[in-house]
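Pasting a structure below so you can have a look.
Note that one protein chain of the assembly has been removed; the remaining protein chains are unaltered in position.
The first chain written gets the first letter, and so on, giving A and B; residue counts start at 1 in each chain.
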Amino acid sequence: MAPAGSACRGLSANAAQRPQGKNNGKRGDGMNDIWRMIGQRLLLGVLTLFIISVVIFGATELLPGDLARELLGQSATEETLAALREQLGLNDPAPLRYWNWLTGVLQGDFGVSMATQKPISELVGTRLGNTLFLALYAAALSVPLSLLLGVLAALWRNSIFDRASNALALTAISFPEFFVAYILVLWLAQTGIFPSMVRITSATTTGDLLYSAFLPALTLTLVVTAHMMRMTRAAIINLLASPYIEMARLKGMSPMRVVLRHAVPNALAPIINVVALNLAYLITGVVVVEVVFVYPGLGQLMIDAVTNRDIAVVQAIALIFAAAYVLLNLLADVLSTITNPRLMHRK
Amino acid sequence: MTILLSIFIGLGLFFLVGFAGRTALHAAAPAHHKPMFRDMPLTASFGLAVIAIYVVVAILAPVIAPFGEGQVLGAAYQPWAAPHYLGTDKLGRDMLTRLIYGARNTVGIAFATTALAFVLGSVLGIWAALVGGRLDQWMSRFVDALMAIPALIFSLLLLTIFGTSVLTLILVIAAVDATRVYRLARSVAQGIVVMDYIEAARLRGEGMWRLIRREILPNAMAPLVAEFGLRFCFVFLSISALSFLGLGIKPPTADWGSMVRENATLITFGDITPLLPAGAIALLTVAVNFVVDWQLHRASGLKE
Partner (left out) sequence: MTNTMTPRGMTRRGMLKSGMAMTAAGLILPTGMAMAQSEPKKGGVFRIGLGHGSTTDSYDPGLWDQLYVQTFAAARVNYLIEIAADGNLAPELAESWDSTDGATWVFKIREGVSFHSGKPMTPDDVVASLNHHRGDASTSAVKPFFDPVTDIKVDGQNVVVTLNAANADFPYLMSDYHLPILPSAEGKIDPTTTDGTGGYIVESYEPGVQATMNRNPNYWKADRAHFDQIIILTILDPAARLNALMTGEVDLIDQVDPAAIALLESRGVSKILSVSGNAHYVFPMDARTAPFNDNNVRLALKYAFDRQELVDKILAGHGSVANDNPIGPANRYYFAEMEAKTYDPDKAKFHLKEAGMDTLEVTLSAANAAFSGAVDAAVLMSEKAAAAGITINVDRVPDDGYWDNVWMKKPFCASYWGGRPVEDQMFTTAYVSGAEWNESFWSNESFDKLLVAARSELDDTKRREMYQEMQRLVSFEGSTIIPMYNNYVMAVANSVSTPEKISANWNLDGFRCVERWWFA
């Protein structure tokens, strides 16, 4: 399911580059454009978050059962259910509950988890930290790796190396994540090299965590590398047919220099886009890896909250995920504009 | 040692299938297509051959399979020996039979899902790009919002609400996928709609549908095809991930995604049974994408 978003966005970014460049030519100063774009996109981001909160609230409402029933289990009688619903404020009509939630959020109050009565910030805080740590860890492994492989594959295109790395990458993404995880555990954990699960306590140091979270990070690396690598390769090869590359080649530049000096800078936009999307995926889409490695991240918390119909928690996490997605996309667009030589070196 | 051996055998098979596929295609192709197949790389012919084999297996499943799809034949987890060449699964069903029927169901479902997602996503995406304005803005913002919800969790919500028949499964995964296709199609089409020939077609008075079908779609095909290749394979992974969360295809229908999940625990003990359905998915993914790469390469016009 996972990396699904990425490939497409990479390509779309590639394609979207053209009209963008054209528009930019008509406007004024490059940096001003960027600030305007950031402002616009942030506003649109808020709109996106609003739509998501409505969609998620509606979907959670449509789910059978409610929090009271989930908390009490099947042994609940109608009487106990009624008492608990009253206590939890579930008797209000859905629009009113949504409105109360929304006004709370607008004042910066995400409320309390209805199930545990703990403030959402407390519940989500450490989990968010864990999720970000794992995402960054996996990104630190996968981004350099996939860029390197992608550039090399483009440089030595159609060679054995290109074909083999391509086939390997495709094989890696066609295995379900949990399966990749099990195989890594079989090879690297059962042999005693790495632990098969992650335990985070107050005594855990960053060093410990880097060691114990290596397998989940490696699993995620295998899952996302293929996309970024393929996109890097495709973006570079896409440019190799351009006249200016032909020109550079005719001048007698070495293929390595041609790729690094001329192709890579122009291919950065789609690469940045696909990296951003994979980063968003590493933050929002890793629930399966969390489950297999017992890693206390946001994904598991969200599934628990959905199962228990704890809407406030579901909403809070959905908004965090969406915000991560929106911000990373924005960052990608800003970066790809800044790194666009045509834009930045305009007279 | 066994790893080296299997790599060796794998490479041998690859070349064999590749050469055979190319020769066969070259022989069978109509005269004006012959050059295309003569120059095609081995990877592409390998991919085409594998796809052809999968399609044949899928269509002829009831003829090829030694047993019935859901037939329980005896003890669970029998070893690899005749008549169960790949052993039996946890309920005592023939593994080979399940794999063969799995081809039919999985490939069928994946194809239906991807096709639906592409028709829906690309038509809406191109339409939005063509019409532009407020409609485009609203649709795009809405799709953006949907995309910002993690796909797995969104599918989980939808499937819990609407139930898990094969049809809802196809519709839900297609709907989630369609958002991605929409975005791609829209951005590709935005680059095309500003072209002069579209302007000319508009002035000629061509209708919306004709514009989409005859003018824009052919020119947006390359990135869409590339996307199709990967997305097609992701459907297996979606089903597999959903079965990880307790949803999935109804029994006793065999599908590879669920088969990987069902047998996954065994890999913990070094048993390679779950590798069979996983390998089947991987092989198809690689094959499809080899063909896609070849087509993209041809479309890019790069001569190397």
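Operating definition for what follows: contacts are C-beta pairs under 8 Å (C-beta built on N, C-alpha and C of every residue); 3 or more make two chains touch, one makes a residue touch a chain.
Owing to the predicted nature of the structure, the values given are computational and were not obtained by experimental measurement.
Participant: One chain isn't displayed here. Which of the visible ones does it touch?
Facilitator: Looking at the complete complex, the unshown chain comes into contact with A, B.
Participant: Per the definition of touch given earlier, which of B:S122, B:T160, B:S238 or B:N289 contacts the omitted chain?
Facilitator: Spelled out, the listed residue whose C-beta touches the missing chain is B:T160.
Participant: Looking at the full complex, which residue from A:T48, A:Q300 or A:N329 touches the chain that isn't shown here?
Facilitator: Of these options, the touching residue for the absent chain is A:Q300.
Participant: Which of B:G102, B:G125, B:P150 or B:G248 touches the chain that is not shown?
Facilitator: Among B:G102, B:G125, B:P150 or B:G248, only B:G248 touches the chain that is not shown.
Participant: Using the document's contact rule, name the residues of chain B that touch the chain not shown here.
Facilitator: Residues 70-72, 75-77, 90-92, 156, 159-160, 163-164, 243-252, 261-269, 271 of chain B touch the chain absent from view.
Participant: Footprint of the hidden chain on chain A, which residues?
Facilitator: 63-65, 69-77, 79-80, 83-84, 87, 113, 115-117, 123, 178, 182, 185, 189-190, 192, 195-197, 199, 201-202, 291-294, 296, 300-301, 303-308, 310, 313
The working rule: only the chains that are shown with their structure count from here on.
Participant: List the residues on chain B that touch chain A in their complex, please.
Facilitator: 41, 43, 141-142, 144-153, 155-158, 160-161, 177, 180-181, 183-184, 186-188, 190-191, 194, 223, 226-227, 230-231, 233-234, 236-238, 240-242, 244-245, 257, 260-261, 264, 267-268, 270, 274, 278, 281-282, 284-286, 289-290, 293, 296, 300-302, 304
Participant: Taking the touch rule as given, give the residues of chain A at its contact with chain B in the complex, in rising order.
Facilitator: Result: residues 1-5, 7-9, 11-16, 18-19, 22, 44, 47-49, 51-52, 55-56, 59-60, 62-64, 157-158, 163, 166-167, 170-171, 173-179, 182-183, 185-186, 190, 234, 237-238, 240-241, 284-285, 287-288, 291, 299, 302-303, 306, 318, 321-322, 325-326 of chain A touch chain B.
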